[in-house]
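Of the protein chains in this complex, all but one are displayed in their positions.
Letters are used for the chains, namely A and B, taken in the order the chains are written, and counting of residues starts over at 1 for each.
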Amino acid sequence: MLLCALSIFGIVALIATELVMGSQLTWHQFGMSFFSWGETPLIDILKAFSDPTATQPNYWDPVNGHFSALPFVYGTLVSSILALLMAVPLAIGLAVFLTEMCPGVLRGPLAFVTELLAAIPSVIYGLWAVFVLVPLMREYVNPLLIKTLGWTGFFNDANPTGLGFLSAGVILAIMILPIISSLTREVMSAVPHSQREAVLALGATRWEMIRMGVLRNARIGIVGAVILGLGRALGETMAVTMVVGNTAEIHRSLLANGASMASVIANEYGEASSELHFSALTEIGLALFIVTIIVNALARLLVWAVTRGAPARAT
Amino acid sequence: MAKGNKIRERMRAVTDHVATGLAVLSTFLVVAPLVAIFVYLVYKGASSLNLAFFTEIPKPEGESGGGMANGILGSGVLLGVASCIGIPIGIGGGIFLAEFGRGTKLANAIRFTADVLNGVPSIVMGVAAYALIVKPQNHIIPFSGHFSAFSGGVALGIMMIPTVCRTTEEMLLMVPHAVREAALALGVPNWRSVLSITVKTASPGIITGCMLAFARVAGETAPLIFTALGNQFWSASLDRPIAALPLQIYVYALSPYDDLHRLAWGGALVLIVLIVLAVSLVRFVAGRGVLKGAS
Partner (left out) sequence: MGVGIEVTNLNAWYGANHTLQDINLNIPANHATALIGPSGCGKSTFVRCLNRMHETNPIARVTGTVRIGDLDIYEDAKPVEIRRRVGMVFQRPNPFPTMSIYDNVAAGLKLNGYSNRRVLDEIVEKSLKNSALWDEVKDDLKKKSGASLSGGQQQRLCIARALAVDPEVLLMDEPASALDPVSTSKIEDLIFQLKTQYTIVIVTHNMQQAARVAEKTGFFLNGRMVEFDSTHKIFTNPSDKRTEDYITGRFG
């Protein structure tokens, strides 16, 4: 039994070892510049960032053996942040509704629905996104955004396919919403009833009671839930790969095509053309591994601090 | 000293209503995509599910008809391998955490690590499995040196371990103390017997925990892309690339052929039915309080 339990440590060690060993080549060759602009002049990057017509620097060049993961880091960050911006308010709203406002008879079915959302595999989200979401974005949402917000420079469309950072952000938001919401509900439920009563007895409205008596007490755990959602978004592969456009470029426009760290691995790992290429992809995998571990550990600590060590759901 | 400011009171009441409205709106916005997805899946998928779907392999590109039977078979093989790895080790770990290590620092560390491991992207598992099994050309690791069903199964199995471990632990912790005490009071001699009573009591929960892990892993695609690779034809061999349902869905969705799209929807429907069944069952077992009675 002990051995079985220790296997958990073994697995982590195994993965870490394989990833580190596999990235040696690119690590020795490029060092930290692998994740930044390396030899490409920063000015070129910024120019290409703002101007859709400017030529993009060739960040990821398997043919010439020159690799920079910058566009993938950018893509991962942009899509994840977009997803958080959309998902967090909705997730907290749902959690508040379910814990404090929902009539008892609806609570079970709604909680079940949220659980189902969490259980849908990534590839099915991707499938739906490709055939329903992307055309929707292309036909209705994107043109509207370009018309109303195009002046900000964040919404212009060099190639109107409906793929891109925004679409990836939307499908990611739908995917991380259930976990943020469930965990928020958990920490909200952990707030003792006496706190709610204390606020009500002072003559507070229901919303004031929720704000001061529940959310305020649970805020550390809610932050943890959000960070956990971030962790999930960072590593999400299939749905993003199918929707983000798979172009190793950095654009300011949220409607532009891009790529994420997970998507480039999914696309290229099986057919990498050289040892260096392999190593570059493995190094991206290593970065993903480390980042998600840190983010998840931080999130779990925060949630644990509020719910005091009750065994957390392994979702 | 009551401020009695009528305007302020109105504002507070309005804020309360607005907050309620926003919460309801959020709920609606969350439920809506789910309903949309399910409805669309059923609508698109049901029409492509015919006998051929479950019995035939895909036709060469361009030809219509065919099915995803090889994907279903392949997923079965992969999940079989994964379960052989994931379930025994996971349950063993869970038993340790609940029965022997309870409260110890080691157990806490393992539990924490398992939770964190659950958050690692599945594609990283695939990369590790690739580096471990597919890439090296040696004779230590079975089936190494090429894409294989075995490597895919291992990747999935490793993903199952933390999940099964934690759900097993949770289920064991829910066994009422009275059950353990009764066993001890009977003078049951050694830890093994006590264990078998506790485990037996918790077994419905443990089984459903395994089902949950199984269902979760059944839908995984990323780790299979460069381990199991996929296969156009019938294959159940561990030593060769193998088809898998989610993998086929991915490939077909991105292909330019309508026929393959149709198959993708069908496959998605099959997958989602499996998962909904598993989730519902888990809820049913947990809700019924199966562990309340000591029998």
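Things to note:
Here is the rule we go by: a residue touches a chain if its C-beta (ideal position, glycine included) is under 8 Å from a C-beta of that chain, and two chains touch if they have at least 3 such contacts.
These figures come from a predicted structure and were not determined experimentally.
For the chain left out of this panel, the touching residue among B:R12, B:R240 or B:R283 is B:R12.
Checked against the hidden chain, the listed residues A:L2, A:V20 or A:L200 yield one contact partner: A:L200.
Touching residues on chain B toward the chain that is not drawn are 1-3, 5, 8-9, 12-13. The chain not shown here touches chain A at positions 104, 192, 194-205, 208, 212-213, 216-217, 219.
As a working rule, only the chains that are shown with their structure count from here on.
Centre-to-centre separation of chain A and chain B, using mean CA positions: 19 Å.
Chain B contributes residues 12-13, 15-16, 19-20, 22-27, 29-31, 33-34, 36-37, 40-41, 44, 88-93, 95-97, 99-101, 107, 110-128, 130-132, 158, 161-163, 165-167, 169-170, 173, 215-216, 218-222, 225-226, 229, 246, 249-250, 253-254, 261, 264-265, 268, 271-272, 275-276, 278-280, 283 to its touches with chain A in the complex. Every residue of chain A that touches chain B in the complex is listed here, in rising order: 1-9, 11-12, 14-15, 18-19, 21-22, 89-94, 96-98, 101, 110, 112-117, 119-128, 130-132, 174, 177, 181, 205-208, 210, 228, 231-232, 234-238, 242, 262, 265-266, 269-270, 281-282, 285, 288-289, 292-293, 295-297, 299-300, 311-312, 314-315.
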